[in-house]
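With one protein chain withheld, the remaining protein chains of the complex are depicted in position.
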Amino acid sequence: MSSSPQAFNEVLPEGLEGHEPTSLWRDAFDRLKANKLAVFGFIIVVVLLLVAILGPFITPYDFLSQDLSQRNQSSSAAHLLGTDDLGRDVLSRVIYGARTATIVAFSVTAVSLLIGVSLGAIAGYSGGRVDSAIVWIIDLTMSIPILLLAVVINVSLKTPVTYWMDDMYLKTHNPIYRETIWVDFALVFGALALIMWPPYARLIRGQILSIRNENYVLAARALGFSNRRILFRHILPNGLGPVIVLASAGLGQAMILESAFSFLGIGVRPPIPSWGNMISDGLRVWRNYPHLLAAPAVVLGIITVAFSFLGDGLNDALNPKGWR
Amino acid sequence: MKLLLDVMDLKIRFRVRKGHIYAVNGVSFQVHKEETLGIVGESGCGKSVTMLSLLDLLPHSAEIESGTILFKGNDLRKLKSRELQKIRGAEIGMIFQDPMTSLNPVLNIGTQISEPLIYHKGMSKKDAFVRSGELMEMVRIPDGKSRIEDYPYQLSGGMRQRVLIAMAIACNPDLIIADEPTTALDVTIQSQIIALVKDLKKKLGTSIIWITHDLGVIAGLADRVAVIYAGYIVEQAKVDDIYDNPRHPYTLGLIKAVPSVKDSGDRRLETIGGVPPDLTIRPDYCPFLPRCSYAFDRCRLENPPLSKTLENVETEHYFACWFDVRKGKPR
Partner (left out) sequence: MKRDPNATLIKVRSLTKHFPVRLGAYGQHKATVYALDDVSFNIFRGETLGLVGESGCGKTTVGLSILQLHRPSRGEVWYEEIDLTKLKEADLRPLRQKLQIVFQDPYSTLNPRMTVGAAIAEPMSVHRRCEKQQIQERVERLMDDTGLPMRYGNRYPHEFSGGQRQRICIARALACDPEFIVCDEPVSALDVSIQAQISNLLKDLQEKYNLTYLFIAHDLAVVKYISSRIAVMYLGKLAELAPRDMLFEHPLHPYTQALLSAVPVPNPKEERSRQQALLEGDVPSSISPPKGCRFHPRCPLAFEPCSDAVPDWREVDNNHWIACHAVK
């Protein structure tokens, strides 16, 4: 017998010969690239990120510096988006608002992903009582009305924590305690993360439950692989697609919620700029100075739409029908 | 014999992300009255697509590029969808591969068999139910008449396929298109269904197009056989000629590659090398070329048409090959 079992003129299906090997990730990326709306969304999101990171270096003015002689100016060469009622540069404040929104959205999403994916993975892979318990926690958390929770946290925690920090600063003079603004961030963010992890947990649990029955997982067991290896090498990578889609939608959602909280005065408070509190301020004077409302509102709108396009594009790219 | 269906130069392609899939590439065939035409081919060869196109049942991504479909002299492609509905189910019946999903799970069987009778024949609901019971007996469902109130989940796969056959023959169609109706069934059930269809055909005189990948199934059923490869009919002849005297290298390879229970079992299976054809192009050479062991220069230059050879003009044996596998030299 020859080393090769039979004479082969076997080749890949002709269309593929000459193409580079394409992994499913690569394939998804190609599909994403072909989707114009998704690319638009992606570019906006990248611009947002750059603006947020580079914030202090690109703002024409300090976001706090007031120039009372230049109050409520409309658009000009000096102030592209005009100034507000304290003579602060609106463009600079919108850019700092992007920073606020980005910090909150990304940390919220990161923490919810961490909690959600680990709890969901544990639930899906171990099954039985552990699964039931985690599913119960998920259901319980999802039944909490988010706005109410934010108000309750705000009312019951913000004041005592702020007082406590002032106290500590007076006693120790440790600069950690001076910036009480972080309390705002921590509380908004805490409420959001608490609410936003369950969908990830649910999703990844469902993914694992279905992928666990895939034949390649049975094949991996038959090859004598350990449970850990099967989970991390064979199940999770195949279940991540929808999680990525959900996370991108979640980022957008977190930004909107941050703005909503700040708008209602239970999130980030002035003087720290957030699109939410800027809209809230602008709303009071919109008849006379519409630019104060328009600037943050339009930016928020664009970002929301961008995340939605990106999410749709990712969904089409990562979960196409009939992947064979 | 009277001509019932005459399909000429049918070309169908599908839109996909990177261009087109050329599923059917100029297929022509005829079905006469009271004849069974077997269509043999592997998955993706275009055999099902061809049949779906006859009744305008193709998915949206498909596009009929050209071709005429004459059924009893009318071009089905020129009919309005309402006129075609009158033909579907009434004059042309269809039986699909998967009896598990081809029945509506929330309607009882009597209702489902009655539907075409009420719609096409204008029967009253009561008459249609009575007729359904008779049809159930005809397809040999035990206690058929008393089971018309059953729901699909109460029936086994073989019984469901019988119900689908009953639905297909309900309006006494002139033609039944059966798309791999026994592939999902076990062999003992398959032989029951085949026997049933043969019997019904004798009784009703219906023409049948039977699509399959199984050369064994078609051997005892068909009068004529067409072999499809990559969307081309590569050989077409009377059933005995196909098996005794295959002229296309693909047919030859297929027959040799299929083991039979009658073989000794000791022979080595002869294989057709290579992989299934690439359908993203419509080649100007022979579509079987990449896998053909008889290929010579001409096969690279021209796609052979489906034609008869001089010596078998009267036998209606067509094949699309530049090589004469019997003589071992080019035609």
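Note that the chains take the letters A and B in the order they are written out, and that residue 1 is the start of every chain.
Everything that follows uses one rule, which is that a residue touches a chain if its C-beta (ideal position, glycine included) is under 8 Å from a C-beta of that chain, and two chains touch if they have at least 3 such contacts.
Please read all numbers here as calculations on a predicted model, not as lab measurements.
When the whole complex is considered, the residue among A:88, A:202 or A:234 that touches the unshown chain is A:234. Within the full complex, the residue among B:19, B:205 or B:276 touching the omitted chain is B:276.
Annotation: of B:19, B:216, B:305 or B:330, B:216 touches the absent chain (contact as defined above). Touching the omitted chain from subunit A are residues 1, 3-6, 8, 10-13, 16, 21-25, 27, 214-216, 218-226, 229, 233-234, 237-238, 323-324.
Touch with the hidden chain on the side of subunit B covers residues 42-43, 142, 156, 158-159, 186-192, 194-195, 213-217, 219-221, 239-240, 243, 253-255, 257-263, 265, 268-273, 275-276.
Convention: only the chains that are shown with their structure count from here on.
The mean-CA centres of subunit A and subunit B are about 53 angstrom from one another, to the nearest whole unit.
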